[in-house]
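With one protein chain removed, the remaining protein chains of the complex are shown where they sit.
Labels for the chains are A and B, by order of writing; each one numbers its residues from 1.
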Amino acid sequence: MASKALTVLKENVWTNNPVLIQILGICSTLAVTNNLRNTLVMTVGVALTTAFSSMTLSAMKDLIPRKVRMIVQVLVISFYVILIDIVLRAYLPDVSRQLGPYVGLIITNCIIMGRAEAFAQANKPLLSFWDGITSGLGYMAVLMAIAAVRELLGFGSLFGLRVLPAGFTPWTIMVMAPSAFFLVAITIWAAKTMQARKPAKSAPRPAAVAPQGR
Amino acid sequence: MPPLINPITLFFASVFTSNILLTNFLGMCSFISISKDWKSSFGLGMAVTFVMTITAAVSWAVLHLVLIPLGIEYLSFIVFIIVIAAVVQILEMVIDRSSPALYLSLGIFLPLITVNCAILGAILFIQIRSYSFIQTVSFGAGSGLGWWLAILLLSAIRERVDKNPVPAGLKGPGITLITIGFMAMAFTGFSGMIAVQ
Partner (left out) sequence: MKKDSLVYTVVFTFVVALAFVFVLALANDLTAARVADNKAFATQSAVLKALGVDYADPDEARRLFAELTLDAGDATGPAWKATIDGQSLVVVQETGAGLWGAITIMLAARPDAGRVSGVAILAQNETPGLGGRIEEAAFLDQFRGERSDGGIDVAVGAELSGLGDPDPDNGRVDGVTGASRTSVAFGTIVNAALARVRAISGGL
């Protein structure tokens, strides 16, 4: 069990990272990556939703009739996202206001559905929870790195705290949308090059291909 | 007080200056995987435009005639998802029965867009910005057309890019993202075109 958990961690964070390798789920969060705090809240939200919905669906998998499987999946995912939205509105009103529609868009994040289909269907609830959390971590690592670059160069600050001297001219492009595309591309490039140099010992698991086109 | 934004301005702003894909990153997954091929891009773009316009109008009605009067706006996410799924399902049936030719070019893409983030995203924007019905329709249609335009342009560019030598690590998604980045920069050039009011 412990070794399996470790394999899952390594796969989800590095060898099969949802953003870098599968290019999944960036739609909902990329737009807020010019601010570290918002990115953190969003990615934690995605990680928690993935973990809990994978766990719930894995626990329920023997009860769900085949015909309504997709509907039940969407129902479970929406349930957790709405909970997150309610909690944010009550306890972090500022963040909730800034994130606006993006919290709701977690529902359509391809990673969540992908993990529910590819992993939770065939594994025990606890392991599915761990799989969801680690997928979320892999996602968080990449987006936080991108957000750090964008906030540092675009505003001269990290988590809203000014770190660059006042004489620094902010790079407006970093605040705007195109920079996010460039940074994701550069991150993918770097990761792929590093992975190619040191061929992965464990072959990527074939079942991990999530449904495309979401 | 409803925001007094001219629907025509809203339409053009959502097609060009604030393209839902290039500035809000919505609908990226299918955008990257489908844009390899011009013909599929055309079909998917048409389907997105179609579904977005219709679901925007239907969701507006559901929001203002059901959710708000009953005070259950907190359930809106799930209701919108169901609305999108239902509209897609009905459209598929209608097109299948009425026009087999259209079904071939559009129908196969319909199931793909039930969970396209662009559709849900547009609807959530409409809810949060409390648009009127007219504004809703022009924003929905504009966003859909903007998405269509973006995927057509990208697929045309990709036909060339994919034939050219690219560093191994950048092949496929990497170079596509960089291309999209340049497109997004080009689209910000439209921003001088539209003045408020």
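A few remarks follow.
Here is the rule we go by: a residue touches a chain if its C-beta (ideal position, glycine included) is under 8 Å from a C-beta of that chain, and two chains touch if they have at least 3 such contacts.
Computed from a predicted structure; not experimentally measured.
When the omitted chain is restored, the residue from A:V19, A:I82, A:A118 or A:A191 that touches it is A:I82. From the options A:V44, A:V68 or A:A122, the residue with contact to the chain not on display is A:V68.
Of the candidate positions B:A61, B:I128 or B:A156, contact with the hidden chain is made by B:I128. Remark: the residues of subunit B touching the chain excluded from display are 1-5, 13, 18, 23-24, 72, 74-75, 125, 128-131, 188, 191-192, 194-197. The chain not displayed touches subunit A at residues 31-32, 34-35, 38, 63-68, 71-72, 75-76, 79, 82-83, 86-87, 89-91, 93, 97-98, 100, 154, 169, 172, 175-176.
In this text, only the chains that are shown with their structure count from here on.
By the touch rule above, subunit B contacts subunit A in their complex via residues 22-30, 32-34, 74-78, 80-81, 85, 112, 115-118, 120-121, 124-125, 127-128, 167-170, 173-175, 177-178, 180-182, 184-185, 188.
Within the complex formed with subunit B, the subunit A residues making contact are 23-28, 30-31, 71, 74-75, 78-79, 81-82, 85-86, 100-101, 104-105, 107-110, 113, 173, 176-182, 184-185, 188-193, 196, 212-214.
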